[in-house]
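Please read through the structure below; I'll follow up with questions.
Note that one protein chain is taken out, while the other chains of the complex remain in position.
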Amino acid sequence: MEMKSELLVKERQLVAPGDVLARGLEHLPGSGSYRKNTDIRSKLLGLVRLKDRIVGVVPLSGVYVPKPGDGIIATVSDMQSTFWILDINSPYDALLQLGEATAEYIDIAKTDISVYFDIGDVVYVKILNVSRSKNVTLTMNDYRAKKLIGGRLMKVTPSKVPRIIGKEGSMIELIKKYTGCHIVVGQNGIVWLKGSNEALAAKTVLMIEREAHIRGLTDRVTAMLKTEGTPEPEQAQAEEGGA
Amino acid sequence: MGKAGAPEKLIMHGKRLDSRKLDEFRPMEAAIGVIPQSRGSATFSFGDTHAIVGVQGPGPMHPKGLQEPTRTKLRCHYFMAPFATSERGRPGRSRRSTEISMVIGEALSNVIFLEEYPKTALDIFMEILQANASTRCAALNAASMALAEAGIPMKDLISSLSVGKADGQILLDVAGAEDNFGDVDMAVATVGGGDAFVLLQMDGVITLAEFRTMLDMAKHGCAVVHKKQKEALMKHYNSEEVSL
Partner (left out) sequence: MSNDYMKKLILAGTRADGRALDEFREVVVTKGVIKTAEGSAMVTIGKTKVIAGIKMDAATPYPDTPNEGNLVVDAEFVPFANPEFEAGPPSEHSIALARVVDRGIRECHAIDTEKLVIVPKELVWSVHIDVHTINDDGNLQDAASLAAIAALQDCKIPKYDVEKKQVVKEATAVVSSGKSLPLQDTPVEVTVHKIGNKLFVDPDVEEIEASDARVTIASTENGDLCAMQKGGNGSFTVDELVKAAEIAIEKGRELRERLE
């Protein structure tokens, strides 16, 4: 019997666990999907994402699972003499070694490393490595890495982060324009805001998270910001707040 | 036998005490997103039996010594609220609730990709708010939907129901008097409405032939439940085409 290869879903189609996404061996499972015999099925309640022959599913909800290379916002929760332990909004804690936090030479016998980062400090940091048993290590060795001072933090569903950032940062720029807020978004679903109208910026982020899957979001967000915000002059496009 | 209070006949002219046909379900209701503080939540009802489920996690597993290095630890907690039955029940765990928690956990372990969250704990809290038979089935149906809402990766949904026998006839979705005074009660669950049974508990006396008939009726019934669960999941996010 001829096995015909068939794609049964469209990009961004809502699917549930067990739904058959494609038949035949021409397509490959991706993140959020698996192969059962010659079918590719969804593992998640989420939206289909197609890329070449790969059929994956992006979840509408779920915890953050750390990946090497992700830029995230983390909070220092503990420290030892040569490293810090950070909360990364995941079931897994992460370690930042002294050597990955600064290029300076530190004499640990004479230095209390809390002068660099203390418990409660918030940082934008990159994930260096995730071992198979989910030991996560971080690094500040990235041009975006810095301490985030002041402002406020919000938690969103990690899979909604791309929508909050927008294509090439367009959504963040839009919010910045009408709220005067600097916004840093971590892949781990933590959002940092600081500026003149933090309340409106937060409200906008929540709206995007809630309605990320409904068409016409950008228009609705723009409409709301125009009504409730004040367009900032170009000076707001200065350095992002930070250390 | 003659238990105290038993009605004379449970089935008359092919209709049951609540006017259902032998292979007819009670009205089923299903919804998700009912507990905002849970990662995922759902309700499921068979007629007057109402179950509500909330999923917490995956989260850090304490004590660390009990962590499983390669997978999440699935912990199921099934309870019946004291006001769920006409006689007040005793709150807290019972031998029955412990056993039900275990068989529900075994059924769900068949489909959850436990290896995706090593060293964590995944807790499923199930409560029966109102009981009229098929309580573990309603709980399992809701748990399956709650896990989907929580973004937990699974091979498929699990669908559950009960079949029974009363006055010599085989019935779908046992309820009320059929549960108390009928001859047989069999709770089952299948994967995605198909042919893989992941839960099976039977009490009562049946022949081998009756067993096969009940299994076939159960299998087709689970497919109907599966459709209901899918509908509830899709409806929550609007089944119109969506965009991310």
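Order of writing sets the labels: A and B. Residues in every chain begin at 1.
Keep in mind that, in the parts below, a contact is a pair of C-beta atoms (placed from the backbone, for glycine too) under 8 Å apart; a residue touches a chain by one contact, two chains touch by 3 or more.
Note that the coordinates shown come from a computational prediction; the quantities given were computed from them, not determined experimentally.
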What are the shown chains that the omitted chain is in contact with? B
Which of B:Ala81, B:Leu129, B:Met202 or B:Val224 touches the missing chain? It is B:Met202
Mind listing the chain B residues that contact the chain we can't see here? 3-5, 95-96, 98-99, 101-103, 106, 109-110, 186, 190-191, 195-208, 211-212, 215-216, 219
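Operating definition for what follows: only the chains that are shown with their structure count from here on.
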Separation of chain A from chain B, taking each centre as the mean of its C-alpha atoms, in whole Å: 35
Residue numbers of chain A touching chain B in their complex, please. 10, 12-14, 16-18, 32, 34, 36, 41, 43-47, 49, 58-63, 65, 91-93, 133-134, 159, 162-163, 212-215, 217
Given the complex, residues on chain B that touch chain A span 39-40, 57-60, 69-70, 111, 113, 116-120, 148-157, 191-192, 230, 233-234, 237-239, 241-244
